[in-house]
Each structure stands twice: as C-alpha cells, then as structure tokens.
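Shown here: the complex without one of its protein chains, the others still in place.
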Amino acid sequence: MALILTDEQQMLAEAADGLLGEEGVGALRRLRDDRDPDGLSRDLWRTFGEMGLAGVMIDEAHGGSGLGAVEAGVIAEALGKHLTPSPFLGSSVLGAGLIVDLGSAEQKDRWLPGVAEGEAILALALEEGGRHAPHRIAARAERDGNGFRLNGSKAFVLDGHVADALIVAARTSGKVGDREGVSLFLVDPGTAGVAIERTAMVDAHNAARIMLDDVRVDADALLGELDGAGPALDRVLDLGRGCAAASLVGAGAQAFDLTLDYLRTRTQFGRAIGEFQALQHRAAHLFTELEIARAAVLGALQTLDRPGVAPAQAARAVAVAKAKAGQVAELAVQEAVQMHGGVGMTDEFDVGLYMKRVRVLNETLGDVGHHQEALATADGW
Amino acid sequence: MALILTDEQQMLAEAADGLLGEEGVGALRRLRDDRDPDGLSRDLWRTFGEMGLAGVMIDEAHGGSGLGAVEAGVIAEALGKHLTPSPFLGSSVLGAGLIVDLGSAEQKDRWLPGVAEGEAILALALEEGGRHAPHRIAARAERDGNGFRLNGSKAFVLDGHVADALIVAARTSGKVGDREGVSLFLVDPGTAGVAIERTAMVDAHNAARIMLDDVRVDADALLGELDGAGPALDRVLDLGRGCAAASLVGAGAQAFDLTLDYLRTRTQFGRAIGEFQALQHRAAHLFTELEIARAAVLGALQTLDRPGVAPAQAARAVAVAKAKAGQVAELAVQEAVQMHGGVGMTDEFDVGLYMKRVRVLNETLGDVGHHQEALATADGW
Amino acid sequence: MSELEDFRAEVRAWLADNCPAEVRGPMAGEDDRIWGGRNATFKTPAHRLWLERMGARGWTAPEWPTEYGGGGLSRDQAKVLASELRRIEAQPPLFSFGVWMLGPALLKFGTEAQKQTFLPPIARGEIRWCQGYSEPGAGSDLAGLQTRAVDQGDHWIVNGQKVWTSYADQADWIFCLVRTDPEAPKHLGISFVLFDMATPGVSTKPITLISGKSPFCETFFDDVRVDKANLVGALNRGWDVAKYLLAHERTMIGAIGEGDVGRPLGQIAADAIGRDASGRLDQPMLRARIAEMEIDAEAFRLAMERTGDLAKAGRAHPALSSMLKYYGSELNKCRHELAMAAGGADALEWEGERSRNGQAARDWLRTKANSIEGGTSEIQLNIIAKHLLRLPGA
Partner (left out) sequence: MSELEDFRAEVRAWLADNCPAEVRGPMAGEDDRIWGGRNATFKTPAHRLWLERMGARGWTAPEWPTEYGGGGLSRDQAKVLASELRRIEAQPPLFSFGVWMLGPALLKFGTEAQKQTFLPPIARGEIRWCQGYSEPGAGSDLAGLQTRAVDQGDHWIVNGQKVWTSYADQADWIFCLVRTDPEAPKHLGISFVLFDMATPGVSTKPITLISGKSPFCETFFDDVRVDKANLVGALNRGWDVAKYLLAHERTMIGAIGEGDVGRPLGQIAADAIGRDASGRLDQPMLRARIAEMEIDAEAFRLAMERTGDLAKAGRAHPALSSMLKYYGSELNKCRHELAMAAGGADALEWEGERSRNGQAARDWLRTKANSIEGGTSEIQLNIIAKHLLRLPGA
C-alpha cells in the first residue's frame, strides 16, 4: 500500500480541516478565557457527530463511519493543527475503541450510537501516576455479591470531568505491574463514591483526577473478560498513541507554518529575517524532520489498519511514530517561539499555545523516552 | 584560586607548544608513513626529559620537576594540539604516577630517574576488554614460592610495545568486578610467558595486547600493598583522565583553528565561505563549547592539585571534564571535516588526523557515556 | 592564602550572627525575593533585616568601592563571601537591576556626582530601577530606536514607547535609551538617560506572557521632562554605555544557566519517579538526557567562574559575555524541558494548590524568554562570529 493518503482520506482531511479551521485557535482561546465549565464545545462535538467524525471507527450498524486508524489519525492531525479541545481522543478513540473491541451487544447499543452522534462522552480512567505506565495499576475491584466494589485513584483522565461513562481499569488479580489481572468497568460518574476533580492543564485542555472510594457496580459493568483486559488495552492504547502522534504532527507543522510566515514578513536590520541563512538552515532542517515524522505516523497508522498484523509489529511502528513525532513537534514549537522572538513569548501570538499543546500531547500515552525504551525493549536490547 | 593558568604555567605551555610545534603534525605523518618500528620518537622523548616535561610530576629528588596535574595537563594539551605520539600519558602520568604513589624506595630509584630523563618507558596494563572498566579485572596473580605467577590477557595498553616495564594490574583475591583484591606488579616485558602484540590504531598511535602465560615474578615486583591497588589506581586514572581531557581540548581547539582559517580563505559562489551565516553560527557555537570544555578541564586539574581534596570530589570534577571535553572535541572534528568539504576527507589535509585522534582519546580511560554514567552514579541517581 | 582564610572566618562568624533563619534554604517562590525600592515589600521582618544588614556592610554590591556604598572586596574575597553564603544556603539580600546593570555602567561612565547620588541608594536597596531599551519594532535591532528626546535647554522632553520593561510598574527610576539626534545614522544619536518613573507623563501596562502574568511592561512616555544632569556618558554616545551595560546583563541572564543552589535535577527526578534495583533513575532515556545536561551545567559553572577570573586579570574579551549569555540561557531552557519531562502529567497542571498554580509549567515557559531577552541567541552568535572569531562579513 502506498504511504500516501487515498483520495477519500484526503477529502476527509480537508473536511476536518475546513470545519476546525473556521474558528481555528480562536475556539481554544474562547473556551479558556471564558473559563468554560466544560472546557470543550458540545456544539462542535455534535457537529463532529453529524459529519461522521465522532464515530469514525465505530461500525455503521452502531451509527459510525466504520473507517480505520488512518482516518482517525487524519482527524487527530486536524485537531492538533487547530488546537481544538474535543473528546475525540478520549471518547472516540480510546473509549469507543474498547467498547467496539470488548463490549457486549447491550454495552455497544448503550454507548456507541451516542458517541457516534457526538452526544455521549466516554473517558478512560487508566493512569495512576504522573508518567504513562499502563500496567502499573493499583486500583482494585473486588467481588461484592453479584457485582464489584472499586477502590483506588486515577489521574490524567482525558476529559474525565465531562464524561457520561468512565471506563475504569482496575486490578482483579495479581499485583501492581503485572500485565495480567486487569479488568475494565463501565462506571457511571454519578455513582456514590466517585469523586472527580477537573484539572485544567497548561494547554487549556482538561483532564481529571478521580477517586474511587468503595464504588459499587453491577456485574454487567464489566467490559470484556475478567482479568483479561490487557490485550485489548494494548491495542487501543496503540491506536490512541498513533492518533496523539498525528496530533503532534498537526501541531508541529502548523507552528512551523506560522513561523515560515513570520520569517517571510518580519524585517530586522533592514531585511526579512527569513533571508538570514542561519535561520534558513534551521527551517530547512525542521521541514525535513517534520516530513520524516509524518511518514513515521502514516506508516504506523497503516500498520494498525493492516488485517492480521501482529500486535508486536504494530506496537513497534507506533513506538517509532510517537517518539519521532513527539521529538520533532517539540523542536518545532521551540524553534517557533525562538524565531518569533519577544512576540512569541506573548499570549497574544499563537505559537506559545502550540508549545503548550505539544507538551501535553507528549505526555499523553507515553513520552519520547517511553517509546524509545519500548523500541529497545521490543528489539531485545 | 583563579581558574586561569599562572604565569609559570603559561610559560610551560608555550615551551611545550614551541617544542612540538616545530615539526607539528609532520612528526605523526613521518612516523606513520615510515612505518616506524616504535611508532614514536625516542629523540623527542629524550628532549622531553631534558626540558623537564617527561618527569613533570616526579619529585625533584628523583630527577623530575615536581609539578602538578595542571602542568601535566598543559603538556597533554600541547600533545593533543600537535598530535604528537609520545609515551607521556602512559609513562609519565599513569606509570610514574603509580610508582610515585606506591613505589618502595628501590622501585622509585630504579624507575623514576629514567622516566624523568626520557630514557625509560613505563606502560600500565589494566584494561581487558574493549571498553574502559578498571574494576573488571580477570587476570590473576597467584602466590608461587617467594613470588607470584601471573596469568591473563590485557588490551589497549598504551605504548605497551615499547615499554621497559609493564605495570600489570592483576587480581590477588575476590572476583571479577570487585573493587578490592587487585594488586600491581612491575613486570619486565622480556620475562618468559609475556607475549606483546603491537596494535596500530586509527590515529597512528599505538597500544598493545599482552598475553600473560604463567609469568613468574619475584616478591619485589609487587607495587604497593597486596590486594590494595584500588585507591591508588583510582587516583592515577583520574589524573590520566584529566590529561586525556586536556589532550581532547588541545586537539579539538586546533581542528577548530584550522577550520577558522579555511572559512576565512576558501571561496565559493564568489564569497569566502566564512561569510555564510549558517557556518558562522555553527562556528560560534563550537567556540562556545570549546571554551566551556576548557574551563571544565582546568577546573578538574586544579581540583586534582588541591591538597586534601576528597577522592569523590576529584572524581566528579574529572568525570565532568572528560565527558565534556570528549563531546566537544568530537563535535569540533566533525564540523572541521564537514566545513572543509571534500578536501577534509583527503589524507593530505590534517583535519582527518584530528578526527582520528579524538576518537582514540575518547575511548582512552572512559568515553563520554562512561563519565556521564559516573556522574549520575556519584550523585546517587 | 592565610589572609583570605582569616577573611573567611570573619565572614562565617558574621553570617552566623546576622543571617536570619528565615532567609536560609531554597526560595519557595517569587515573594521570597527582596527587590527593595521606595515601596518595598518583605515576606517577613527578617527579610527586611537581612537587606539592611547586608546593605550596611556593602555586601549587596561586594566589589564596589566603599565610598559608593559597596563592600570594597577583592575578587578573591568576593568569592569567599559567595561561597560562605552558599554554604549556609543564604538567599540573596537584594535582587537589583541597579546592582547588576546600572551600577557597573555608572562606575565606568558616570560623573562623580552621579556616582555619589545614585550608587549608595542602589547598594542599600532604596531605589529600584528598570531598563528602557527595547521598543516595538526595535528588538534585537536597537538601531531602529524611535523614542525621541527634544532639547529644551536644561532638559529634554521625551516621547515614545518602550516594551519588555521588566518591573516597570514597580520601579522607582528608569535607565533609558532615547534618540537625541534624529538625523544621525543607526547607533549614533542615541543617549543614555536616567529619570524618575514618577515623572508626569510616564505610564506602564503589564504584558501577559505564555507563562501568564509577567513582570514585563509596555512603558509609555508622553511629554516626560528629563533633567540633562541625568545624562550618563557623552551626548549621542549612549550606545557605548548601553553596550557596556548589555554585557553585564548578558552575564546576568547567562548565570541562570548555573541553576539554583538546590539539588541536581537527576536527584529530584529520581526521587519523584523512582529508582531501579541498582539505584538508577527508573527512566533510562530521561536519565541519559539529564546526565548530559548536568555535565553541561557543571562545566558552565566553571566557565562562568573562569570568565570572571579572566576579566579580573584584564584578559577577557568583552564579547565573552555573549558566549555566557548564549550558553547559559540555552542550558536553562534545556533544564526546564527535562524538569517537565521528569514531572510528567503532574507538571502539566495550570491551576490550583497542588501545582502551586502551575508553578512548574509557568517556570518552564518563562525560560523560553531567556534566549530572547537581553539579545537573542542569534544575536549573541553573530557577536561571537564577528568579535571573537573575526569571520569575514560577520
């Protein structure tokens, strides 16, 4: 398969870009400066639903578009480009992905159409510490009559403060760090014992910290097999990482484009600063890095879509993409602020917002070092 | 104490530079192209003796100059600048350093005056593998009547092929990797069972591989206490590392100076290439790095000279100096070859010789990664 | 050596008696800083006492002559004082652009009257200064300076706008570049003047940065009267004063590369993230990046010291300050990138008590200005290429 977008994928990219580009970064600024209680636009989310974007990977029987990882990445890239806060990654990719993969017919009917319509929001409550460690799960679910009782604390739950359902990863056997023994539970955030604290982040996107204090759920809250969430979690996390990598490329490339414009128009010492060869070479290097990162991300997304691909192969491709996209996007925003000079430091200019967003995307689902480590470990050294 | 050379040290630097600069890199080329059997100039070594350079750290009672680490570093820097092969590091610093530190009156009388005169050459046979690992000693010395019997193999013994005496580090108790249990022996290279293979290196300097097969030495061959060589080895290795770092600065700075000359004189597209801002910025960055490295090296050498300094503090300063000097010198030679373009790739130009020498100096007594690791370990993380 | 050791003993004894416990240990936040000035605020009475005691000895400006309120120390004595202050983790008795920047320029270019008038209050922390260099459209390129001073006999009338004036809204006086000859080309025709921020016609407006509220202001001059007695250096040659002062500013900004007195980032990260069985920070890739940075930081500290020693020995090229400014500011940016990576998701929070209102993230963002303020990294590299390397066309 050619490592370029198909015509259909290109059209999807233009549609997403067109929609988000209408308001552009203004949307983020408005939500932030108005201190919006949700921190994201429910109207936009419904439009996502209408356009088939919210349910991009949900099968058509449940109201979705039935498309693949490449298409999800295309949308994620547009979100990164315009810095638009949305529940796409947490709900459409991670949340819906798990239900598509593991859900019972009832669970699918209950949640997927709502997500696809842009009405319902799911959130995955997985992380417990400050760094991505999907197997380091201490939260526990213990049998309690016909159901379970959950205890523990979760952090960095993307858009967890507005979720209609939480998918909580909890340990049902084994000990912290084991790959086995983790189960997933669909938890109503209104259940007694659930305490949710919104954490506004540096990039004006939101996550939540969640305390689970003797939270009682019924047996049908279990998503997938008892103790057996591991493989599905790995799959959906790789999907999420691929999308986060696409967002990083979107954000990095846009910061670069803003910088190119600035280089062409801003004058100093009587010349456009883009005439200075030292800046030209740095810009050319950055362009190259962005193209390399773009290839790595598309390669990973295509690998995820390949039927019957071995999980280890997909994981390796995703590790390359997330590490490379993260490193390059970081370089892009640093160069963007530096080349803008003083105005780049002001809140008035957009480049600083890209720097903030890239920082958060880099921490999302494993940073550069995490994925370098993953590659080395996977290759046995 | 001010972090600059004293007037006396400055005069020493000029003397060493004057001596080595007479023939400059030509000396190395001649030894290499003539396939000199020694790979170094014994005449030059005698001149070193006459000028008090060979015995710089040997006390005056034994014919030396009785100076310190800073002075040794000053000489090492000049050797790096002119790429002069000489037994200075192996014999005057490592070899003589151990005898000054640990030797009996007889051992000192036997060896130090000769080294100081530039007649005798010592070599330290320490390493056994391809990477610097001073505690990973598998060679063993076993009691044999009144003396010892040595078995094992040594590698990367600087100028071991021309040594008048080998100082062999061998294990007398404990197991490979232990910090304790190592002893030093003065071994005549002509002793039965000693096999020495000269290994010509990429930089046209030489080291040796040495096989010890049931080599019998008398009790008075023991240098220092039985099992107790560790602390003295650590001290002298730090001294050697400081001097290697100084050579790296010497070589890196000279490669940079050659490059500056080239930037000022070579024209392309009708301009001196030094007018291109991209190259100017890279040169300015490199200049900065070289100055920083120079400060780190002088700081380490002064620390080594400070009376009563804690070994851990000295080791930390040396780790910083060797790591920083190595990294910067590597950058300097890479930039030198690249900025010279095609001619930099030819054997006719000198910059390639600097690239080769820096590579070897980087491997000598621990590379950049080794010393980064040393710093992190020393600081407890 | 022994005289210095006597001095060390004296310093140590004096500090033991005079440095309050409240000003020892790492600073917790902005409000630990003592800026002095007419409207000075102090976190505790002990902070005020610390400034007063150090100011009285002139140790707020250790190497200035005693007649101008300084400590009259030699460079070696000043190093001893600094090391003794570090030893007890004493916080600085005064943060002052007057001490760091204006003072050295006045010592070199000021008239005797100006030195007598301005230096002692600076050393005692009584007058707080700000700097008026940059203008919109004239950042790194000061040749484009527009603020105009029109000659009125014994005074000028100044009109124009400055930007990036740190703490303009809290400063008492400003040292300021103004154009006194509109016909002269480029850097000629600019003069260096001092005036009170309380003069009618001066107004300020804070700038919001990506890190949030900032000490930077836009500063506006609307028919501001400036006494000609407050011209520093020669008329129309303010650029000479400014250059000299900029070198001090550069060294000061570069010094942030030395990092805080506190513990190495590697230790902080290992405590936060955890260690593996052999005691290593349990994130090998991050650990490698931190190790590289810590090596650079230690080497940089030595380079700062060495450059100071060279200067004292009369052997430092003035452009070496560009080298320190460039390296120190890039290093500090790198340190904070790594601190953010070590902090992980926790360091991303922007509000609330747990993160002290996003302190880590705001500090990180703030460092991005280091390589812009006081002359961008690119400008420093240009200066090095031209003045130290003498490359053609630089």
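Each chain gets a letter, A, B and C, in the order it is written, and its residues are counted from 1.
Keep this in mind: a contact is a pair of C-beta atoms (placed from the backbone, for glycine too) under 8 Å apart; a residue touches a chain by one contact, two chains touch by 3 or more.
As the structure is a prediction and not an experimental result, all values here were calculated from the model.
Novice: May I ask you to name the displayed chains that the omitted chain touches in the full complex?
Specialist: Over the full assembly, the chain not pictured touches A, B, C.
Novice: Tell me which of C:291, C:304, C:347 or C:383 is the one touching the absent chain.
Specialist: C:291
Novice: Among A:130, A:189, A:274 or A:344, which residue is in contact with the omitted chain in the full complex?
Specialist: A:274
Novice: Of the residues C:53, C:237 or C:280, which one touches the chain left out of the display?
Specialist: Missing-chain contact among the listed residues: C:280.
Novice: Since one chain isn't shown, list which residues of chain A touch it in the complete complex.
Specialist: Residue positions of chain A that touch the missing chain: 2-4, 260, 263-264, 271-272, 274-275, 277, 280-281, 283-285, 287-289, 291-296, 298-299, 319-321, 323-324, 327, 371-373, 375-377, 379-381.
Novice: Could you pull out which residues of chain C are in touch with the chain that's been left out?
Specialist: Counting over the whole complex, chain C touches the hidden chain at residues 276-278, 280, 284-285, 287-289, 291.
Novice: For review purposes, identify every residue of chain B that touches the missing chain, sorted by number.
Specialist: Counting only chain B, the missing chain is touched by 127, 129-132, 155-156, 199-204, 207, 268-269, 276, 278-279, 330, 334, 337-338, 341-342, 344-348, 352-353, 355-356, 359-360, 362-363, 367-370, 372-373.
The rule we apply is simple: only the chains that are shown with their structure count from here on.
Novice: Quick one: point me to the chain whose Cα centre is farthest from that of chain A.
Specialist: Computed centres place B farthest from chain A.
Novice: Taking each chain's centre as its mean C-alpha position, how far apart are chain A and chain B in Å?
Specialist: Taking the mean C-alpha position of each chain, the two centres sit 52 Å apart.
Novice: Spell out, as numbers or ranges, the residues of chain B touching 2 or more other chains.
Specialist: 277, 280-281
Novice: Specify, in ascending order, the residues of chain C that touch 2 or more different other chains.
Specialist: 378, 381
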